[in-house]
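Omission of a single protein chain aside, the complex is shown with its protein chains in their original locations.
Moving on to subunit A:
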């Protein structure tokens, strides 16, 4: 029997479509009338949305302003990458921006901690986390287009510094003139009419996860994203600021490995030797500290730190910073393994506890490492001895030597409004 592709039933052709990307489907649909009909079937796009963007984002119910999965595909293929946590490279303060899909829009919120307690460390838990919306991006397909490709015109609402969201504008994609990576990327620019003008750009590399080339992991693609938000509260262009955002990923804790003990204190030299390695046993019930924490950096106020566990070390990197040690810098780096008794006799814990007698929790172990201190402008930056104090309640503090001050850290819970 002689069989051509046209002998395949519609449902099989539709299934083939769900393994393609939007561009290829559109090309295929242009090759003959039968394919065109199959390509425009709603279930094709519904399945494509679910496969590419997941059950939550790829569900039309989440997007009341859209009426078809084809529109949803067109919207999400450009903006699904927005969702996640972003680090705003604003020197020296830095910014934590979370973008989530809610109520039919991508809402970007700036996360900040306000400290309502006194300088008394025992009140450190009295910080309040706020997540103020700074932009809202909702799709809306333009009217009168009933064909395969819909021209759409998302309404964009932007607000600055927690003020009410106001003004609307259009968001377009333009090709990037200076790609951040070798692959093609695009940027989205938002123009707000009126006296506020906000620029909003999204660089995205080409998605290449279709067909049998499924090897490139999605995380790798995501890492290459850059998000640009440009704000100007005044019409004068000279007041515009451009903020570059980089995607933040919290990597899961790695198993502890043997590591050279001297590495921590000799940092930043990256030359390590195989000598002085010690075994790194770690209690299996040791809590994973990975994630966002905040601590009171004295007069600078509360700052947000991203803690990661790379197996040998626990590192705290500043998401928000201050003029002395700015955002993006490592504030402490300690061994993943608690000090043994022969290095720190058990009396040490007692001495520490006495030093910290205003703390209403017990120090249960100490991890040695380094902490960053610097003068204003990150001048004379140096590594000093730092000790991570693990408290019985699961929180931790970092003791900075020789100054002898302790910064307590509390886990940051980003509110979901």
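To be clear about the criterion, a contact is a pair of C-beta atoms (placed from the backbone, for glycine too) under 8 Å apart; a residue touches a chain by one contact, two chains touch by 3 or more; residues count from 1.
Here, contacts and distances are computed from a predicted model.
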Original post:
What does the UniProt entry say the missing chain is called, choosing from "glutaminase", "Proteasome subunit alpha type", "SKP1-like protein" or "Ribonuclease p/mrp protein subunit pop5"?
Top reply: "SKP1-like protein"
Subject >> Of A:19, A:115 or A:378, the one touching the omitted chain in the full complex >> reply: A:19
Original post:
Of A:27, A:67, A:251 or A:362, which sits in contact with the chain we cannot see?
Top reply: A:27
Original post:
In terms of residues, what is the contact footprint of the unshown chain on subunit A?
Top reply: 1-9, 11-12, 15-21, 24, 26-28, 30-33, 147-149, 151, 172-175, 189, 191, 210-212
